[in-house]
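All protein chains but one are shown in place.
== chain A ==
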Amino acid sequence: MAADKVDPIHQFHIVKLIPINIGGYDLSFTNSALFMVATVAVASAFLYLTTASRSLVPGRLQSVSEMAYEFVSNMLRDSAGTQGLKFFPFVFSLFMFVLVANLLGLFPYFFTVTSHIIVTFGLAALVIGTVVVYGFGKHGLGFLKLFVPHGVPVFLLPLVVLIEVISFVSRPVSLSVRLFANMLAGHITLKVFSGFVVSLSALGAVGIAGSVLPLAMAVALTALELLVAFLQAYVFAVLTCMYLNDALHPGH
């Protein structure tokens, strides 16, 4: 059936490339792992090679690397202050990793690493873990002030603290689900519209004429997905900066 040919979910399947099984856990090198390696390799190679000449007047590609560097640097400084710059390597790695993973996922037949909730959740848990560990390490129990906002009437305090705790706990979930759902939905939509093109063009001349519309839609969606790929990497990085700000200054 046509549905078998253009199954929009097929692109998310994990395929074991090198089966590895240690202690009952399946730790195989899969297509997902392959694309994580590819993401890291592409991002590292780009950043390394474009800056190799260390030109005083940067070329185009070196400007791109410098722009990314200064973009994340400004983002972090704006939301977490100069103290936040100790997390700069972390935020920059996160931003570049998510961005390159998203962009690589736009290529046909490529696997999108960030369309798997466990990957985005892993990254989000890393962020929140860093916030919690650093927050308690730096401020001790003072970090708990994060849950007690200033100027709240005492009788409202239990309710407010409860809300603050819930909002804090939901952070890793919202952070990971936002990225995951955006990538997943975008790729499914793309696949569905591309599938329409294939199915319609199998119906003869009328179908081919009719398939122009979903084709145009697929092109437009690709542009949109390009924007989303960048935007979601940006959003992920910005939220990371804001959460790190909480770890640095829990008083607010």
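Here is the rule we use: a contact is a pair of C-beta atoms (placed from the backbone, for glycine too) under 8 Å apart; a residue touches a chain by one contact, two chains touch by 3 or more; residues count from 1.
In this text, contacts and distances are computed from a predicted model.
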{"item": "Omitted chain, identified by the protein name its UniProt record gives, among \"Sulfate transport system permease protein CysW\", \"ATP/GTP-binding protein\", \"Fasciclin domain-containing protein\" or \"ATP synthase subunit b\"", "value": "\"ATP synthase subunit b\""}
{"item": "Absent chain, residues of chain A that touch it", "value": "3, 7-9, 12-14, 20, 25-30, 32-33, 36-37, 39-40, 43-44, 47-48, 51, 54-56, 58, 62, 65-66, 69-70, 88-90, 92-93, 96-97, 115-119, 122-123, 126, 180, 184"}
